[in-house]
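Data block below; observations after.
Up next is chain A:
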Amino acid sequence: MAILQTRDLEKNFGGVFVARSINFEMQPGEIHCLIGPNGAGKSSFFRLILGQHRPTAGTIWFDGQDITPLRSYQRIRLGISVKFQVPGIFKALSVWQNLEIALQDNLQGDSLSAEIRQVLDFIELRDQAAERAGNLSHGQQQWLEIGMAMSVKPKLLLLDEPTAGMSPQETAKTGDMVRTLNAEGMTILAVEHDMTFVRQIAQQVTVLHFGEIFAQGTIDQIVADERVAKIYLGKTNEA
Partner candidate 1 sequence: QDGEPIRIGILEDQSGEFAAATIQKVHGAQLAAAEINEAGGILGRPIELVIYDPQSDNRRYQELMRRILQRDQVDVVFAGFSSASREAVRPIVNQFDALYFYTNQYEGGVCDANVVATGAVPEQQFSTLVPWMMEQYGPRVYTIAADYNFGQISAEWVRQLVEENGGEMVGEEFIPLGVSQFSQTIQNIQEADPDVLMTLLVGTAQASFYEQAASANLGIPMGSSVNVAQGYEHRRFDPPALSGMHVTANYIEEVDTPASRDFVERWRAMFPDEVYINQPGQNSYVGIYLYATAVEMAGSTDMAAVREAIQTGDVCVDAPEGRVCIDPASQHASHTIYLVEVGEDHSITIPQVWENIEPYWLGEAGCDLTLDEDPDAQYTPSNPPPAR
Partner candidate 2 sequence: MQIIGLRSGYGGKPVLQGIDLEVGKGEIVAVIGRNGVGKSTLMRALMGLLPATAGQILIADRDVTQVSPHKRARMGLGYIPQGRDVFPRMTVAENLAVGETLLKRGIDPDYKRIYQYFPVLKERATQRAGTLSGGQQQQLAIARVLVGRPDIILLDEPSEGIQPNIVQDIARNVRDLNRELGITVLFVEQNLDMITLLAQRCFVIDKGQIVASLSAEDLNDPETVRRHLAL
């Protein structure tokens, strides 16, 4: 059974379609990458899954349940977690508190602190634990958000451009992390423009264009696809 499935999902904003009869499906344990030109509707697709946008038509199924009528927080509670494109952190709060708020529903007391410390180590913000999150550099904010998203151990992790603003080495580290999480059984859907990263992690790739599924397949199939090269990849020697 698919863990995430959309059926004829459609959304438009006064004429602009950001999703047009999307039938998308993911199996548990999969790592899937969503790519596509700027404005193709990738982030909007995430917002639809999360319930921040109401679809104009169609349904969304998660883990065998129709979640279309559910509110955002109810969907999250079913086991979804997200890292947004624009870091959605609590800017006036400390880094530590950001993580505490993300984790406090699962853990408490000492195990909570221990867990937070572990996450901090991992995202290399241990020294900044007491810093105001808004004072972090852009890349550090990205890491914090990734830390918040993955630490709650969702069934489905949504990552919107996780490596934007990261150096190649950090990108590789993120890729390793994603793979490890996946090995533990987490399903992951990532939006990304960095093809190195996509190649590193993805089993399946879906290309969105003008709100429609434009192509689907393995990374090699996609890279080889002329049409994708034309609208998206350009004449890249990479990948």
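Candidate entries met the following condition: all candidates are chains of the complex that A comes from, given by their letters.
Quick note on the criterion: a residue touches a chain if its C-beta (ideal position, glycine included) is under 8 Å from a C-beta of that chain, and two chains touch if they have at least 3 such contacts; residues count from 1.
Note that this is a predicted model, so its numbers are computed, not measured.
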{"item": "Chain A in this complex - touching candidate among 1 or 2", "value": "2"}
{"item": "Residues of chain A touching candidate 2 in the complex", "value": "13, 36-44, 85-86, 135-140, 143, 161, 164-170, 193-195, 231-236, 238"}
